[in-house]
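Here the complex is missing a single protein chain, while all its other protein chains stay put.
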């Protein structure tokens, strides 16, 4: 047992830290710190900076232009990124599609698509969820019928995050109605500029429009864009979900959120005293801080096992549940900390540089509280995670 | 809407209060306040005092020697009893069997058994639960086979509270295996002195032995002791359970427990200051006090509806769950309040007048905390109550 | 002891419920959400005609109610449809303070308020005062006001503002707080109007040597402010219960119709049990409102115990109900378009007016525990 990083790991952390200090544009880190929305250009700028250092694809092997890092290095990198308020790496191409292509794509597909993910030629989005499916991903109804060298795709995808920026979407489609529901699913790459595709924003409860519905109406997709074998897509989909779940605990986000919470609680006054001196509020901060300290170690235990080659199992479900509880509690406390100034609806202020209503730090918390209710819903709801834990670990 | 008692109700409350002041032996109220175990004689003494005033059977009509009180009066009486630390009325004959006999018993049964409940000739206990049945009461396996003018009873009952004091037990027995499980159950009155009956104490987690197993081995019971019709016992059993659920919220117990908690928290020191001045502990007391204030009103709403003739429905399930949560939290806080003196195991001290280890008030809380875990288990576990609420009220 | 509504209140409740159910179509809600007032003239006039505003005042004040249960009945119904009408601001805070402190001439405004023709907002809290009722630093010089007022709900739509200022004492003293009537177009007064997360609008108000007319005796406004806030707390707590009921119905309906893994998700026991807990807590909240409404006219020491207890519990249950409802809905519960979004946001925001769970737990401890 040794809670300390090795010398190599410390050297790596310092390297990352120095790089971020020298290369992360303050304009971007300010936006992240204040909870403002990033533009497509912001994301692309930051991706390009990371790519020029070779650090864009943290979970890709070196042969495909990735870093070749182990799980501990990736964790260090993500920690430092969040602590520095760096924009989050957009995951759809890098964390989701990339690993699937490397594992199941043809050589042609790998050779063509992977470099385009790195150099920003393509912005990918996700076509997994469908209306009414919820956490039941296997209930895919979007159909793809073979027609010569093409598939004709019809259906609807939803909850497509940042789909408004994307030129490509990877989709689960139904290519067969035979057998079990899982057996007739295929994994297809679709050009968003194809005729018959329409993207409509979904305004969320916080007023933001980060997710979309994607309508596919007789969309022609070259059969060459089928990944792996027809009707085997469920295997690839599950593989993707497993890889999506790295950093599922969100320790870095929670740590950054806790710092923000404390900063606000020191600035806000209650009865003329800093709010953080109020014993009951201090206890609520203390509680979530204690929970986070333990969760960070649980996370490192899983990361460490992954670095040693153990496949992440249902432990990631435990991290998902506890991680979202901690982050949502931090969100709730931060909203409580800003008091009456939680009430103004300030979506405009997040986008522009308007003179804020109330303190600058009071702009983001309410929206973040509302928006982050999603954390316990998406990526397999916490209810689904609990059922996984009960079956896979407790064997109930 | 009027939260105040009527003049008549106030007059009644004062009458009860004065009676308790003048007639409740301090020896008994001291024992109750300090959480000591009452002897059989203690109970009988108090029953006799109440009976001499005509107040022993609060939920019986006057024609059978009861008070004829409405639900509000019963609630006032129970409130005053708990506030005065009066011994609880032993419920098995009075609150459970009595109403069943009045509703379903023959005239002979009513004429014989009801007066004996009032004058203390019989001490009844309950033969509902069986080993392995848990909250699934309909899974009765104790059998009663008709043999001439008798039934021959074989089987085992468990969780029989104060069965060691009882000379009579009312039992659910299986008289038929045909049809649904509920259809072959009968309701039988059994003399505990019959040959073939054995009572064995079950030591509980707090070290006390208030419950028992009752073994019935070829016990002969006169067929005259069958209540109502053969194979209709499930109806009577459910009727009994409904009546058992008056005062299910336990507001009086919670109020008395809260007072004890505050008394201890004022006496205990933490950092040289009274523990009740510790903001975090005060907040936990405050929380349960706030919950109790609301629950007391929920209880009065149900009581008031019952007094107006509405049948208590699934609302009693809500009171059961919230009532046990409040009481168990008070128990936990009281145990926390006594600090290291929660550790001594003091079952002897509860029974005798030994010189206590630590403060006198520190004798009972640990045992009460442990013993009252039962509150959320018996009388239909809180899980069963939640399912009832989901089905009966939410219609899920 | 009696938990039934009087015949009058029952009639008011029934009529109001019908009226709001008819009026508050999704279209109207959306339209109001985009308006500057948080209400529509039609609805507000309709409420006035039904006597809903009058129910907040007693007969001496020109109304026909004014007791805690009058407030609770009306506010709960508004909550049930997620209404944003400024009943609390114009009626309970504005009208209530004028009724309590106004001269005969000032009292004459009540008739217009009750008739729905005049809107009021209370500009009391200041940046940094948080929920502390006695923390006032707006200054008075030669009868003119200078200072800043924060999150003045209905401040954009109000015809008249009631502004607090300090005429004596230290910044947090209860003594020395005075109230003033200020016209919204008075000189030196600027308003920055903005929408609220839970619907309706508020304003940041800056006063710079702004002329004002005293309301009540100089330096003696605290008791009336405390009473007005107790009544407003009763109203917003009852409104919260209405919101909870509406959210509960929406959620149980969804649980019954939404299918996943081959059955309605309401058949999953884990959700059933959590929903049972939600229901239990809503009933706790309902009882807490009854406690407060029933003690609203008690002496302040007793009243304030119930204010603190009720608002603490309401804030806690509000968060539970809103969060569980969104969680059980899943994705659809995250969308602005679905009815839950507005109800849930409005419910969550209840904790940010008139003191939150933290503020009121501290108060409760001071008043009733230690």
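General remarks:
Each chain carries a letter (A, B and C) given by its place in the written order, and its residues are counted from 1.
Going forward, a residue touches a chain if its C-beta (ideal position, glycine included) is under 8 Å from a C-beta of that chain, and two chains touch if they have at least 3 such contacts.
Values in this document were obtained by computation on a predicted structure and should not be read as measured data.
Among the residues B:2, B:136 or B:259, only B:136 touches the chain that is left out of the figure.
Touch with the chain omitted from the figure is made, among A:11, A:145, A:224 or A:294, by A:294. Along subunit A, the points of touch with the absent chain fall at residues 1-6, 9, 72, 262, 276-277, 279, 282-283, 285-287, 289-291, 293-298, 300-301, 304-305, 318, 321-322, 383, 385-387, 389-391, 393-396.
Contact between subunit C and the unshown chain involves residues 268-270, 272-273.
Residues of subunit B in contact with the chain left out of this view: 129, 132, 134-136, 158-159, 202-205, 207, 268-272, 278, 280-281, 328, 332, 336, 339-346, 357-359, 366, 369-370, 373-374, 376-378, 381-383, 386.
Basically, only the chains that are shown with their structure count from here on.
With respect to subunit A, maximal separation of chain centres occurs for B (centres as means of Cα atoms). Every chain gets a centre from its CA atoms, and the centre nearest the mean of all protein CA atoms is that of C.
Subunit B has its Cα centroid 54 Å from the Cα centroid of subunit A.
In subunit C, the residues touching two or more other chains are 271, 361. Multi-chain contact residues, meaning those touching two or more other chains, occur in subunit A at positions 280.
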